[in-house]
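With one protein chain held back, the other chains of the complex are shown just where they sit.
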Amino acid sequence: MSEELPLTLTGYAERAAEVLDAGPHGYYAGGAGDEVTLRDNVDAWRRLAIRPRVMVDVAAVDRRTTVLGRERPHPLFVAPTAFHRLATPEGERATARAAAQTRSLYCLSSLATTSVADAAAAAPEGARWFQLYVFRDRAVSDELVAAAVEHGYEAIVLTVDLPVLGVRERDVASGFVIEESTAIPSVRATGHDRGLNMLEVGELIDASLTWPDVERFATQSGLPVIVKGVLTAQDAHLAAEHGAAGVVVSNHGGRQLDTVLAGADALPEVVEAVGERIDVIVDGGIRRGTDVVKALALGARAVCVGRPVLWGLAVGGEAGAAAVLSILLAELDTALALTGVPRAADLGAEHVQRAPWA
Amino acid sequence: MSEELPLTLTGYAERAAEVLDAGPHGYYAGGAGDEVTLRDNVDAWRRLAIRPRVMVDVAAVDRRTTVLGRERPHPLFVAPTAFHRLATPEGERATARAAAQTRSLYCLSSLATTSVADAAAAAPEGARWFQLYVFRDRAVSDELVAAAVEHGYEAIVLTVDLPVLGVRERDVASGFVIEESTAIPSVRATGHDRGLNMLEVGELIDASLTWPDVERFATQSGLPVIVKGVLTAQDAHLAAEHGAAGVVVSNHGGRQLDTVLAGADALPEVVEAVGERIDVIVDGGIRRGTDVVKALALGARAVCVGRPVLWGLAVGGEAGAAAVLSILLAELDTALALTGVPRAADLGAEHVQRAPWA
Amino acid sequence: MSEELPLTLTGYAERAAEVLDAGPHGYYAGGAGDEVTLRDNVDAWRRLAIRPRVMVDVAAVDRRTTVLGRERPHPLFVAPTAFHRLATPEGERATARAAAQTRSLYCLSSLATTSVADAAAAAPEGARWFQLYVFRDRAVSDELVAAAVEHGYEAIVLTVDLPVLGVRERDVASGFVIEESTAIPSVRATGHDRGLNMLEVGELIDASLTWPDVERFATQSGLPVIVKGVLTAQDAHLAAEHGAAGVVVSNHGGRQLDTVLAGADALPEVVEAVGERIDVIVDGGIRRGTDVVKALALGARAVCVGRPVLWGLAVGGEAGAAAVLSILLAELDTALALTGVPRAADLGAEHVQRAPWA
Partner (left out) sequence: MSEELPLTLTGYAERAAEVLDAGPHGYYAGGAGDEVTLRDNVDAWRRLAIRPRVMVDVAAVDRRTTVLGRERPHPLFVAPTAFHRLATPEGERATARAAAQTRSLYCLSSLATTSVADAAAAAPEGARWFQLYVFRDRAVSDELVAAAVEHGYEAIVLTVDLPVLGVRERDVASGFVIEESTAIPSVRATGHDRGLNMLEVGELIDASLTWPDVERFATQSGLPVIVKGVLTAQDAHLAAEHGAAGVVVSNHGGRQLDTVLAGADALPEVVEAVGERIDVIVDGGIRRGTDVVKALALGARAVCVGRPVLWGLAVGGEAGAAAVLSILLAELDTALALTGVPRAADLGAEHVQRAPWA
């Protein structure tokens, strides 16, 4: 690549829009319906103001967090997103390496274009979780879980907000088809040998999942199960009652049901409901170190970053993804220092308030 | 038509703006005054957020509703709108067929360019209501009601928010005249034999209607009377007291009095006032399956869709109107599944909240 | 004039911007500072929603109001504005005739380019008030008041919000100078015989007025004194205590102190404070019949219209001003009918609410 990498996340977003073809770009960038929630995912963090403290010694910043009982070097995780080979030839291998290089936990998607084994092998030293879609063909899911167990994935992240696919007009408009469908190990395992559009992919998923499935996957895998896609206190309670080790407060990047709450807005009620019992993670719209500070202040243990990593992959492959994560980590350090809270673990509700401009 | 039909409602709206002449397009698209309410009809649904539940078996979705004691296959009704021959040569015949094809109840307008009898004959199997304007020449209204009774219309929808015509500057600017006035059976019956502008049409309507008229039309027709155009709890109470079988919470598509509340905002107080006694329907700004979910969650039994059907008619006649209704129905299915409420009848206030972005 | 007159107020505003020179147009259109209040004068009415009632006999509409104990045919008054000869050669004579023609009370400005006597003579049958600026040279004010008494003006409207001129950057930018200064009777009476800019005009005004001056002018003239420029309950109380017969809730068209409340927002507290004792009138941002309905519903006895009349004068002289007033009156009739309140005097707080979109 002759051009230098961008220096800001905005720069990555703009460059990614240039280098990606219309179909994949629409798939990555788009959301459900009128994209109200898609936009609000970013805006919702901006509706929170930080209450910074001064005259605190911030010469050293400590951004460690503890999730599922393990200490992590920092709270910035790579969200599960699909089809990385659409962004970069190396696909999820590049992502796994970028994550490991920045000591970011990587959550591999069930719709990866790289096998569970290969993604692990690409960066064996990296911490990794596996995101699970439960296929109608349950044997496929079972194989995926077994592979995750075998290859050192530390948790199952069970996505619960895609019983059916959301209304995604960008994909309809672009006629987006995963030409690589046969290269997606999970889809191939379901028996498909041709390109699929996203509605067809959606139809592979089981729409009849219920809470007892959480316990079943935990028992089956012996791994902690994190329920991803919870937006209400009620469901957070149910997740905890059914043995979930954690929840990801998420609206699936604004891609499933439009006009649901952004993670930033749903987070407080979920933390209040289950924050003392299980780990709460949040995703959606994280674009700045200040967003991470706000998420932690509201009680999240970690945040997942999705689209920015895809922009990094599209623009610069592994190096690009690593650069994106590094920019965010540097911003996190600055934000902690300027909030006057050098230890990330000390952030609390007293450090945020509703913004007067919102 | 050589071009394919659009795939989204937005696509229909844009195409309709291209294919319609300025006068009819302004008439269909425009609203009263500064069009504050016109725009807010759409925006008001967006100010509501859905609170979705997860891990509910949504493999099968049931969108039935019960209105006036009868089960309907789904809650999407075709609102009464005028002059369909301005949109498509087949006029209301096309609409009636599109409605029947999608099992949508069709409410024929008093200002139809097709007779009450012909609209019924076009789709005898379809469920139909008749919207009534009370003309100064009461004999005309009486004939319309008698025809509706004779031809199997199941209810009279009495419009009460047009004692005089609203301030519609688009029609003034375009010099819109209904050249087809003599082809409008109701107008022809009043004795007019030339083109009328909308102010002249408005002057045909009786501005002295009062609540006892509800009972009179119910008695006269033997049909249930639904009062359309109620925006306050006070008037909803009066409607119920005067024998109305239901009310349509409506601001006439933003075409009558500007800066009144959108249906979405007036609905809760009307439901609270009379929802236990009579059926509450809402119209205005329904553009998405999620809007329907919100309306039902707030207590509506059904929603009426106006302009989108006109776009469909303008773009593709019967097929276009049917396609628009089908898109909305598919979105409704998706929205029910992703809200975690597979039975539409189970939606309740707990599934919506004021949106933080509003 | 070869072109036809516009059909809407927006049309008048646009045409006026074309026909007026930059200096006068900036003077008429501009406001103080960043023009926050200027814009909000219009927006504030839009933040109020009408709660319309239906099934009321509105075949006949009665828009009468009572102000200072006299019945007026309608509540639309012509606000005092300066320098009408900048808009039309006939100046205030044209305005006086347009007002009389539409039975609108006309409030002549102290900064008229027509004498108190000549304005009265132009439309002797018209109801008229006289707006008073108190000049440093008190003899000038005394002469104006005496002339108003002599020529049948029914009240003195004492402007209290211009002790000094506001910050008006449009006038600074355009270098606006009243070349006609010597043709302004009041200014000429102060001894000036050359063009003045607005700051110089402002310096003619007495900045030391206090409440006892209200009683003094009432006694001196034998006329009721209306205090114009009150925005708080506190000052409304003081006005009533010092013998004012009424107050005009006004921010001087957004031209004096930026970021003060719009009339629509200050009106309720003023009505609550003194509405039972003295008459409350409001001005600022009235552009629609619905705005008048809202003002009356909040307790105003009448509204004053400023800029739209100037647009009318600039575009079509007397006929233009009359047309503007007629458009507003027609809209008022429609708004009363569609609010379901055929008698303007029956409007009350139950007919308005804060708009959900605001």
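Order of writing sets the chain letters: A, B and C. Residues in each chain are counted from 1.
By our rule, a residue touches a chain if its C-beta (ideal position, glycine included) is under 8 Å from a C-beta of that chain, and two chains touch if they have at least 3 such contacts.
These numbers come from a predicted model, not from an experiment.
Could you list, sorted by label, every displayed chain in contact with the chain left out?
It touches the following shown chains in the full complex: A, C.
Hey, which of A:242, A:255 or A:288 is the one touching the hidden chain?
Considering the complete complex, A:288 is the one touching the chain left out.
Among A:13, A:29 or A:48, which one touches the chain that has been omitted from the display?
Touches the omitted chain: A:48.
From the list A:22, A:56, A:199 or A:349, pick the residue that touches the absent chain.
A:56
By the contact criterion defined above, which parts of chain C meet the unshown chain? Give residue numbers in ascending order.
Touch set of chain C with respect to the missing chain: 33-34, 36, 40, 43-44, 47, 160-161, 163-167, 169, 172-173, 206-211, 213-214, 227, 229-232, 234-235, 238, 256-262, 265.
In the full complex, which residues of chain A touch the absent chain?
7-8, 10, 45-46, 48-59, 288-290, 294, 331, 333-335, 337-339, 355-357
Everything that follows uses one rule, which is that only the chains that are shown with their structure count from here on.
Take each protein chain as a node, join two nodes whenever their chains touch, and name the resulting shape: line, ring, star, complete or other.
line
Determine whether chain B and chain C, two copies of the same sequence, contact each other through the same residue numbers or different ones, counting it as same when over half of the numbers at the interface appear on both sides.
different
With centres defined as the mean C-alpha position, give me the chain A-chain C separation in Å.
The mean C-alpha positions of chain A and chain C differ by 59 Å.
Hey, how far is the Cα centre of chain B from the one of chain C, in Å?
Using C-alpha averages as centres, the distance is 42 Å.
Residue numbers in chain A touching 2 or more other chains?
Not one residue of chain A touches more than one other chain, so the list is empty.
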